[in-house]
Structure formats: C-alpha cells, structure tokens
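Let me begin by presenting the structure, written as structure tokens, before commenting on it.
A single protein chain has been omitted from the complex, and every remaining protein chain is retained in its original position.
For chain A:
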Amino acid sequence: MRRRSFLADVGLAALTTGLAGCSSGFTRNRPEGTGITLRMTMWSSDPGQLAVFDEIADEFTADHDAVTIIEFESLTLDQLDMVLTTGMTADDAPDLTWLPVESSLEYMDAGALLDARPVLSSTAGYDLDDLVPDLQEPWRRGDAQYGVPFSTGPFIMYFNKDLYAEAGVKSPAELLAEDDWTWEAFRQTSKQLTEATGLPGYVVNDFEFQNWTRLLPIMNAYDASPWDEDATRCTADSPEMREALGVFHTMVFEDGSSPVPGQQVDFWGGQAGATSAFLGASSLLEGATFDWDIVPTPGGPAGDVQAVGQSAIVALAAGKNHDAALEFLAFLTNRENARRISEFFPPARESLLNAEVLAESSGLLTAPDLEPIVESITRRGRIFPVAPNGARVANALDSSFDEFVYRPDADLDEALPKVCHAIDPVLSA
C-alpha cells in the first residue's frame, strides 16, 4: 500500500513536471496583455547585428503603445523558405522577414508580400526619394513597393596577405595595381600559392557546391548568366558560361587551387589564400591571426562587372498584424535606422551610400577600403538574376551543376546542355 502510494506520488510529480514542461513548450513566452507581438525572421545570429535590431525594436515599442513586443527569430538562409512556408501552412507565419532578392519575384507573384508604399509615403520624415531607384527595382511593381532593401552589397575578394607573402606570389592588390586583376591572372597566382604553401589559393565562401549564386563574380566577368533577361530561356550552355565555368573547373580539378566537393576549408581561420564573400562577412575577421586586405572581385572579358547581392525587409501577407508590421518596416528602414544597420550591410539610400559613412560605422574597414565597394554598388554592379519560380529553378540549377559540371572528368561542352535540359522545363513552367 505504502509502495503503491509512493508510486502514485512519483507518477503525479512526473505528470505535473511534464505538463509544466509542455505548457512552456507549446506557448510562446509572452507577457500577459492585449498588446501586439510582432515576429520577424532573419538569417543572422551575429550578436552585434542582433543588438542593433533589438535597440531599434525597443525604441519602436516605446513609441507605439499597441506593440508590446518584437521578437527576432534567427535562422540560416537555407532554412528561410522552409520556415516561412511551414509557418504559413500552420497559420503561424512571422509578420516580417528578411528576404533575398532571388526570392523576390516568386513571393511577389504569389501575393505573399504587403505593399509598403502607402505607409512609407505617409510616414513623417521617411524620405522615400532618398532610396536609390535602381536598387529598389526588384521590389517595385508599378507604384507598389513590396520590400525595402537593407543590404545591397557586392561580393568582395578577401585575401590573406601573410600567405601571399610566404608564398612569394603577387597578391590580388598587386595584380590590381598592375591593372592585371582578371580571373585568369588570379587563377595563375592561386595555383602558385597552392604549390608553394600546400593550401588552397581560393575558396568560394558559403558555397559548398550547392549555391550557384556564389559563382556570379566569375559568371559576370565573362558576361554569362544561367538564363536570359526575361528568365524564360536557359543560357547556361552559352560560350560565355563555358569559359567562366572553365576557369572555376580548372582551379578545382586541374590546378588543385580550390577545394573539391565535400572538402572543408575555412578562409577565416587562415586555411586559404583568398575568398569571395559579402561585406557582412568582414566581422568574421575580428581577431584574425593573420594580416588581410580586400579588393573587388577580378574582371574578365566583360570588364569589371561586380555581382551585387541584395536583401530586403518585407512584411508578409500571411502575418496577422499588417498595419503594425508595415509601421515597423518603415521605422526600421528610415534614414536614421538605415544608418545604424549600415554598420553591417551596405545601404540602398543615396545619403548613406558613400565610403565615409560606411567606414564610420564599420570598425574594421577604412574609407579607402570601401571606396571600390561603393563604386561597385552604384556604377559597376549587377544585381543577382532573378527567376519567377525561384526555389525550383535554383534547385534544378544547383542539382544539375553538381551532377554534370562539378566532376573531375566533366566535358563542359557536353555538360552544360544537360544543365539547360534540366532547368528549361522549370523556367518555362
């Protein structure tokens, strides 16, 4: 009897603990009250970046009684689509999100984004005309504006000065000074660096042979694009693409100066000569144990065309608090807050898009460092190509490149038509 009651007590205690645990698991930890809770997803977990967004959110809630809490949910870029679509299906979508330009058409076509124009125009002191029109284009349709870019930046070539000095090879900065900064010259010096040090001369950051947009610096230098301007026909089998991917393929499979698929190499830890990455990645160099520098990515037959990535903050139609979300969007992207965010991401506002402002907010890079980056954005930049059926086209392209091109024995003349065969049906769908 005593044993039975002891067991019952243990069972009751376990049940109570379990239910208590479940209750916190099934409900979001929010204070009591009727105020609005806004949720926003972003693909950063950098403490510095999160702190800036938290500060801006605190200022917004202090001024807006209706909104009591703003939650930022960090995830990785490759999880974004899945988290958003799952949230939409479960009627639990966030109110706002960061969205890469590659997804802009797909989301706008589906009517998944709210038009922010009326709120932006009516927000006092917003200064809509300060937004650089060319850089807003991917997010505008007629008079509507479906997102405000907070980050518009080209790929930059970061290089390890110590490794180049150790190898006795001309560094990217020296090639640039000699006016010989091309992918072909870079391929040669990368090969020499690898032969001298045994380390890869070049690693494509955040690529892992699964993210074709990371090859856009090479493609743009050769005027190659996977599809035509209307995004209706595959052009991945063009002679330009053949040349561009030929350089990359040689570096990986013939010269051995770039990692093969599956090989893990960390430039930021000093294991490679150079990498192409966005400006935001410069924070990874804080406390680096080697001397480094930055230059624009190399040119090619098409000249110095820089590949510019872009991300915007958008309000989702599936969110539950449209008005509050749009007001917060306007607050986040006003001139003052855009300046704070520009510490990490190049802005798309005329008044902020200069090397001095960027250098002032960035602790790591100086105005002379940033001058070519600003020039890339404003004059020599080409924003990522966008297809209407973004997720499916990107998957088909990554998958077919991986299967036919990223192989040691690949014959690009045969491989690239197969790539087109894979993506054409998806482009025309």
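The working rule: a residue touches a chain if its C-beta (ideal position, glycine included) is under 8 Å from a C-beta of that chain, and two chains touch if they have at least 3 such contacts; residues count from 1.
Here is the rule we use: contacts and distances are computed from a predicted model.
A chain of this complex does not appear here, and its UniProt-recorded name among "Sarcosine oxidase subunit beta", "Multiple sugar transport system permease protein", "Sulfide dehydrogenase (Flavoprotein) subunit SudB" or "Tryptophan synthase alpha chain" is "Multiple sugar transport system permease protein". Contact with the omitted chain, checked across A:173, A:318 or A:367, is made by A:318.
The residue touching the chain not shown here, chosen from A:196, A:288 or A:391, is A:391. Looking at A:75, A:88, A:285 or A:367, the residue that reaches the missing chain in the full complex is A:88.
Where chain A meets the omitted chain, the residues involved are 81-82, 85-86, 88-89, 106-107, 110-112, 210, 259-264, 318, 391-392, 395, 399-400, 402-404, 406-407.
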